[in-house]
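Okay, so here's the structure we're looking at.
Here the complex is missing one protein chain, while the rest keep their positions.
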Amino acid sequence: MAQATQAPVKNGEAPAAGDDRDPAANRLHGFSREELHGLLADMLLYRRFEEKAEEAYAIGRIGGFCHLHIGQEGLAAGAIKPLRADDLVITAYREHTQAIAKGIPPRAVMAELYGRVGGCSGGRGGSMHLFDTTVGFYGGHGIVGGQIPLGAGLAWAIRYRGGDQVCVCFMGDAAVNQGAFLESLNMSAVWQLPVIYVVENNGYGMGTAFSRVSVTEMEVRSGAYGIPAHTVNGQDVLETYRFFEGLAERVRGGAGPQFVNAITYRFRGHSMSDPVSGTYRSKEEVEAHLQGEDPITILRDRLMDAGLLAQEELETIDAAARAASEDAADFADASPQPDPSTLYDHVYAEINPHGRLFLDGRGGSHG
Amino acid sequence: MAQATQAPVKNGEAPAAGDDRDPAANRLHGFSREELHGLLADMLLYRRFEEKAEEAYAIGRIGGFCHLHIGQEGLAAGAIKPLRADDLVITAYREHTQAIAKGIPPRAVMAELYGRVGGCSGGRGGSMHLFDTTVGFYGGHGIVGGQIPLGAGLAWAIRYRGGDQVCVCFMGDAAVNQGAFLESLNMSAVWQLPVIYVVENNGYGMGTAFSRVSVTEMEVRSGAYGIPAHTVNGQDVLETYRFFEGLAERVRGGAGPQFVNAITYRFRGHSMSDPVSGTYRSKEEVEAHLQGEDPITILRDRLMDAGLLAQEELETIDAAARAASEDAADFADASPQPDPSTLYDHVYAEINPHGRLFLDGRGGSHG
Amino acid sequence: MGGSSWMGGAAPMAEITYREALNAAMCQEMDRDDSVFLLGEEVAEYDGAYKVSRGMLARYGDRRVVDSPISELGFAGLCVGAAMSGLRPICEFMTFNFSFLALDQVINSAAKMLYMTNGQVPIPMVFRGPTGAALQLSAQHSQACETYYVHAPGVKLVTPATPADAKGLLAAAIRDDDPVAVMEGELLYNVRGEVPDEEYVIPLGVADLKRAGDDVSIITHGKMVHVALQAARALAREEIEAEVLDLRSLRPLDVDAILASVAKTNRVVYLEEGWPFAGVGAQIVSLIQDEAFDDLDAPVLRVTQADVPMPYAKNLEQLAKPGVKAVVEACRKVLYMPGTIT
Partner (left out) sequence: MGGSSWMGGAAPMAEITYREALNAAMCQEMDRDDSVFLLGEEVAEYDGAYKVSRGMLARYGDRRVVDSPISELGFAGLCVGAAMSGLRPICEFMTFNFSFLALDQVINSAAKMLYMTNGQVPIPMVFRGPTGAALQLSAQHSQACETYYVHAPGVKLVTPATPADAKGLLAAAIRDDDPVAVMEGELLYNVRGEVPDEEYVIPLGVADLKRAGDDVSIITHGKMVHVALQAARALAREEIEAEVLDLRSLRPLDVDAILASVAKTNRVVYLEEGWPFAGVGAQIVSLIQDEAFDDLDAPVLRVTQADVPMPYAKNLEQLAKPGVKAVVEACRKVLYMPGTIT
């Protein structure tokens, strides 16, 4: 059994959940009713958006690899929503909802999955390579661990320019076994870079439980470089939000690099070709998480318990999420494929006036 | 100031030195007079051998990079001499004395430095690539950290075959910042490989003090993978010997991978072109180590203090070391250069009967 | 055509997939030699990301079929180390795209070891996995990696295109005493073909004439063999008889077969999946102009991936990949046929 099923150890910074209801003031965990509805709406959007993507994949509108974040939405909302607009996020290939959380419009994300010009990467990147630098979202990287040094570099640039942004660099639990992890964390510590490394610890790298590829717990992986480790329950979006809110401020204030072990669970297969359960995790295990660990259900129930959410409000929010997802798919569908004449665009930013850049005898106009 | 100057923390396993004299029994630290003279002779040989290499380099007999181990001999003798003949050693490029310690004849080592057929790698490898598999010495690797996964693989093969050998994998302090370190240590822990990783912590990677590229102490680097860490004073050959003797037996018995931080100091420049002091370490720092931390002087003085070594015995031992080094140089000098006709030998172990292996239009007879 | 049997006689054949053929080769070799083991990501409990090692964990146990952490540099190096000690590792890269992380161990350890040790330390191992593009996997997952493995001496490289070649070449690679990269294709795994049931080994360095023809030679390797065959069929409808020479092995390289084909048709198109600059095709062109200059009636043309990273969008991806039309076009061009668009 992977560590994702352990009771998450809560970090000292986050106020304990559950005893913080203030119905008189219409608040929970310090969040206003409006904010709480906002977070629920965010997560529902992520969920409906990806369910839509799943459908679109099934009918061949989306191709290639497609890795759903379903089940892990608490982390997209909880870790990214507290950030400033000019903070930076970089991540791996399971990043649809993170992209939306950072501000890429669902339409642009869906159109990217469809490989259309309206996509945030112009249809050239696809599901694994979502980018929009105007909202500080730096991809979308497909080589496991590849984004870790890049995240350190984004943080380096912040420090170089004397800025007070932070860079949040997500990775999967399996990525910590890449050498890039050591090298990046060590450099971040030596240079005290404003970066928060977040492991989305869903317990598995494809079909491999973390406990099969590590004899230690995730928490101890950053200590070798002197980087403080934190564990947070990623299924509790309120706890996660407060935690990242505080942590980002501390990093902004010069606390140096941080390592967060965010406990979560993947409700779908690794990618579209991987069944939800069967080979490496039992039906029962998945079922237990679906029942008890759905970040959306958890928030919904807490809000309802606290009298902060009515059934019809929920339905309205969900309907909006579904509508936005439909709208995104419609937009994507209507967006044209990239113009074939652009095949050689953006291989190089600078087309030098001399010499040939493309050696295939085809990209002639460009080189 | 690098950590090499810290007082080394002694590991629990090694009996404390200094209070173990047993002059009646003619023993020190449990070693017989003969054994003690043997260790002194080994280290003196290493020292004289490399001084001879230094001379040969100065007059152009040796080319390329040449990294001397002078000052670190306590580790070659202390970590390798307690091993069994069928145990394996793999290391980096500062490996002349380690090669001799494992059993490569000084003649074959010197001839390799000279690039002659009598060399242990036939003159093809040079100073950085000494090999003799008949004595279990697996090189001699030039890419910093490159030997770490190889060492894990040698240990893998021991386990695979059900053997009870151990593999000792040396590296410099700077190598622990290579991603290969993480990946190899983690796999070794997951598969419980019989490997001892030894950092020859001389405080510097070329001109960079370890403290400038790490915010943590060396000891904490292996904990991330659950591998026990030990620190040993590599300048005290007796302590070092006893420590490795015990550790190798434990690993042989199934204790799993180990990490040893061996504190030492390099008395020469990084390679022949690097001055001993000036840029990155002061003359005073080096002087202090030469005075107080020379593994040979330390052993000599202890033996003399204990009445276990007479001045003329020392002179005899040293004369033998000098003679063996001279002899090695003479042998090397007399050994011919490789036959030009062998240029294409050993690129491939198997020359397939079909097809061409060499595409330069020259290696025709082979492909 | 197809893989020639080197075992002699009319061996019993079964029609199996390329995936099954690879599996059969590994089992064949693991049965006869305990020093062979398989290590890589998801190869054991998951039966392989592409199910190539299906059933092997059950058959050989976790001593010999081993799931690795996602540590390409480390596990490739570990396999090289095990090979230094005389074992015969099969190191699976989930795809060769990920093996850039391991390239230092491939080149600086595996390729150079035997030479720097003066022949003391052979590296009898296999690096295998799919290379090149599948469908819409985008830039980081769609790269043909041959050049990176063939440039440095010390490594051999084979690229089976059919199930029979997959079995025979992988078996030969495992038996070979040198490091051999076996580059497969995700899009080939489901291809079916006749494969000898019994022990089957195809010597490295023997090209295979997948189709004979007099007019023009399409020389190629790996999954492009199928594109070449399609192009040849299209050309046949225009009464142009193209021959398709599948190199199968890039190192050792069957120079004789190449020269024989050039001598026969005098016109050559080299087709490969990868990029042009310093691609395999560049080498073949150079070889032909060097050793068969006078046999050529036209410059050798190359058909390659467009010189761009692989785009995700379906239409752009199709444009970027070398296709049947481009091959037909190139063949017509080396034949100086009217109507050729230049």
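Residue numbering begins at 1 within each chain, and the chains themselves are lettered A, B and C in the order written.
Basically, contacts are C-beta pairs under 8 Å (C-beta built on N, C-alpha and C of every residue); 3 or more make two chains touch, one makes a residue touch a chain.
The structure displayed is predicted, hence computed values, not measured ones.
What shown chains come into contact with the chain that's not displayed?
When the entire complex is considered, the left-out chain reaches A, B, C.
For the chain left out of this view, which of C:R19, C:R302 or C:R332 touches it?
Of the candidates C:R19, C:R302 or C:R332, C:R302 is in touch with the missing chain.
Looking beyond the chains shown, say which of B:H29, B:R116 or B:H289 touches the absent one.
Selected residue, touching the omitted chain: B:R116.
Hey, which of B:A288, B:A310, B:A323 or B:L343 is the one touching the hidden chain?
The missing chain is touched by B:L343.
Out of A:G63, A:P82 or A:G139, point to the residue that touches the absent chain in the complete complex.
A:G139
Pick out the residues on chain B that sit against the missing chain.
Against the missing chain, chain B presents residues 63-65, 115-116, 121, 123-126, 128-129, 141-146, 174-175, 177-179, 205-208, 212-214, 279-280, 337-338, 340, 342-344, 347, 357-363.
Mind pulling the chain A residues that touch the left-out chain?
Within chain A, the residues that touch the unshown chain are 88, 90, 119, 121-125, 129, 131-133, 138-143, 146, 148-158, 160, 179-180, 182-184, 186-187, 190-191, 345-350, 352-359, 361, 367.
Using the document's contact rule, name the residues of chain C that touch the chain not shown here.
Those residues of chain C that touch the unshown chain are 73, 97, 100-101, 103-104, 107-108, 111-112, 115-116, 138-140, 143, 146-148, 150-154, 251, 274-283, 285-286, 289-290, 293, 298-302, 307-309, 311-312.
Heads up, the rule we're going with is that only the chains that are shown with their structure count from here on.
Is the number of contacting C-beta pairs greater for B-C or for A-C?
B-C
Of all the other chains, whose mean CA position lies farthest from chain A?
B
Round to the nearest whole Å and give the separation of the Cα centres of chain B and chain C.
Chain centres of chain B and chain C, defined by C-alpha means, are spaced 41 Å apart.
If you average the CA atoms of chain A and of chain C, how many Å lie between those two points?
Inter-chain centre distance comes to 37 Å.
Two or more other chains touching the same residue: where does that happen in chain B?
179-180, 182-183, 186, 190
Got the chain C residues that touch at least 2 other chains?
Residue numbers touching two or more other chains: 68-69, 71, 73-74.
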